[in-house]
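Notes follow once the structure below has been shown.
One protein chain omitted, others in place.
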Amino acid sequence: MPTSAKTRAAALESWAAWRLAGPTALLMLLLLVVPTLAVLALSFTDAELGASDITFLGLDAYTDLLTDRTFRGALRNTAIYVALVAPASILLGLGLALLIEAGTAGRALFRSAYFLPVVSLIVAMASVWQYLMHPSFGPINIALRAFGFAGVNWLGSSDNVLAALAVIGVWQALGFNMVLFLAGLTAIDRTLYAAAEMDGVRSAWDRFRVVTWPLLGPTTLFVTTISVINAVKVFETVATLTQGGPAKASETLLWVIYQEGFVYLHVGTASAMAVVFIALLLVLLLIQTRVLDRKVHYG
Amino acid sequence: MSEPALHLRGIAKSFGTTAVLEGIDLAIAAGEFVALVGPSGCGKSTLLRIAAGLEAPDQGQVLLGGQDVTARRAADRDMAMVFQSYALYPHLTARQNMSLPLVMRRLTAAERLPFAGALSAVRAKIAAIGNEVAAAAEMLKITALLDRKPAQMSGGQRQRVALGRALVRHPRAFLMDEPLSNLDAALRVHTRGEIVELHRRAGVVTLYVTHDQEEALGMADRVAVMLGGRILQVASPDAIYRDPAHVDVAAFIGSPRINLIPAFIDASGAAAVERHVLAPRLGGAVGSDVVLGIRPEHLRLTPEPGPGRLPARRERIEFLGAEALVHCRAEAGGTALIARMAPEAAERLRPHTHLHAAATPDALLVFDRQGHRIARQALATQEPAHAH
Partner (left out) sequence: MSRILRLVVLSLGAALVLFPFVFMVSTSLKPQAEVFSSSLKLIPEHWGAAENYWKAITRIPMGRILLNGVVVCAAIVMFQIVFALPAAYALAKLRFRGREALFALVLLGLLVPIHAISIPLYAAARTLGLLNTLAVLILPFTLSVFAIFLFRQFIKAIPDDLISAARSDGLCESAIVWRIILPNAWPAASAFAIFSVVAHWNDLYWPLIAISKTHLATPPLGLLFFRAAEAGDDYGALMAATVIITAPLILFFLFAQRLFIEGMTMTGLKG
């Protein structure tokens, strides 16, 4: 095609593309770019919702934040929560997937049973767990007492509340992880196991070490990323059951952002917290894709 | 033969209600290269897996050097297998892929732990393994690839690593499951020769499964033709070609396909297609249906009619360089026929549309209604059958 016809064709294509993507691009501007910039801008101020005067604080906003006890407490609590929930839900998800794949009986049944918590309304199931964990008439404590153990004050004690929330978190997440691992396991080429057998790989443990685990690499990376990020975003259970208590023991990042921004209306501080939140997620994502990616093989 | 190195005896296998293998008997002598050939789905891969120990037969035994290994799992049978998809561990380098079988066999679980490499005894073993892997790599000319992973290699290179992984073990038998079918045509022919050479040097009994009859004929000491779960014939490539025991064997082996003409024995003892006599003085039971088999290179086409010739209409001629194929169709019965000849001869036939086909004497193969080959002598002594 002569050059002028080519450039005309390219221009037509550009025009068509923008007609298709234009509305979405506009939405992205309005719902993504502008708000992100606004949050960034607000984070440097002490703005309050409803108040008309704003002071520009600059980086002081962040130094204040990092020395703020509540915020540091929230960071610590979130870290503990993630450390409790992520490894447990990942390992249990893997274990369940391996068990289910190991045989043929009841696969669909077990898959659905373990997946049910994932599709159940978190707020609702949190309420159910609250009942289960009730110190006096909750079934868990009743069962513990029946076996001779003392009942545990699950949600009412600042020492136990994060663990209690973690139990609910693991319960909710392990079905999803299991299903992801199942997909990863079924994607492994069966002939590799035959080759391993011929090579003298006899025990189930060796099979796991030589074939399964290495080939699950990408899946494991993905599951870990998702689990950690979802754990960091914990909110519904805190909002429903503990509201950050008792004694701020279960204040997590999102809860604190919500409180600061929408209850106390300290929009500036809340924005700074939100920026730290985004940065944290970014760092986690980067760590996992960079550091782990090198070890993971994408066969 | 003396004790066969690998013997598959009375093997039968069904999957659910489908019988995949029935009454398989195959004895392979020490150092022999046997090709197991048949169309897709005939059960040959299943038989190979049973030999390897990856599947258990419903009936029958697998004997290795006279010992019954049927109850042993594959890892304990000391046989090596090369898979169609190569089945290389994607996360390991070629060197690691080839070392794995030796590591698994020679190092105990404790010695395989990451820190055990500090012990001098373990280090000695690992060094010995390294040397053997290097030697095998040298033989296969893949030394430069040893530190690459499968994804960084071409199909042909991966295939060599798969071979290397099998060779390095010095097993008692090699089992190969269509190892060349994922390669392009030119590479396939080239690698064929290399595998045969490797076999010669290793001297280990080899059972080679393929659906490509040319590959089987070209590589093997003996060929086993398998169809519908049964082995129809085991013989040298020459015997399989010239002396097929069954019409299905004759049809499967040979390219282009053998000409098969349904005929019957007439009152004079000749094989005839309708009223045309194709093979006078054949003998055999009068009135019985037979199938005549003529290899394309044994089908003579002339423009002149004559006794023992079948009229046919020329359809097309294919010039293939060194030879030509003349396609025609028998006037009686409409059977498609192919004749193979020198290009000059084909050129001479071109102006004629009506040709006459005949078989070179002694090259005619006769099969009965059930497909079994009838030898010449047997024909002459047959009793007349009832008219059909």
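Letters A and B mark the chains as written, and numbering starts fresh at 1 in each.
We take it that contacts are C-beta pairs under 8 Å (C-beta built on N, C-alpha and C of every residue); 3 or more make two chains touch, one makes a residue touch a chain.
Just so you know, these numbers come straight off a predicted model, no measurement behind them.
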Identified contact with the non-displayed chain, of A:M28, A:A51, A:L66 or A:L91: A:M28
Per the touch definition above, residue among A:A17, A:A51, A:A247 or A:I287 touching the missing chain: A:A17
Where the missing chain touches subunit A, by residue: 10, 13-14, 16-21, 23-25, 27-28, 31-36, 38-39, 42, 49, 96, 99-100, 102-103, 105-106, 108, 110-125, 127-129, 131-132, 134, 136-137, 139, 142-143, 146, 171, 174-176, 179-180, 182-183, 219, 222, 226, 233, 235-236, 239-240, 254, 257-258, 261-262, 267, 270-271, 274-275, 277-278, 281-282, 285
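Heads up, the rule we're going with is that only the chains that are shown with their structure count from here on.
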Parts of subunit B lying in touch with subunit A, wherever the complex brings them together: 49, 52-54, 73-75, 79-81, 83, 85, 87-91, 100-101, 104-105, 109, 149-151, 165
Interface residues, subunit A side, partner subunit B - complex: 189, 191-192, 194-195, 197-202, 206, 210-211, 214-215, 217, 297, 299
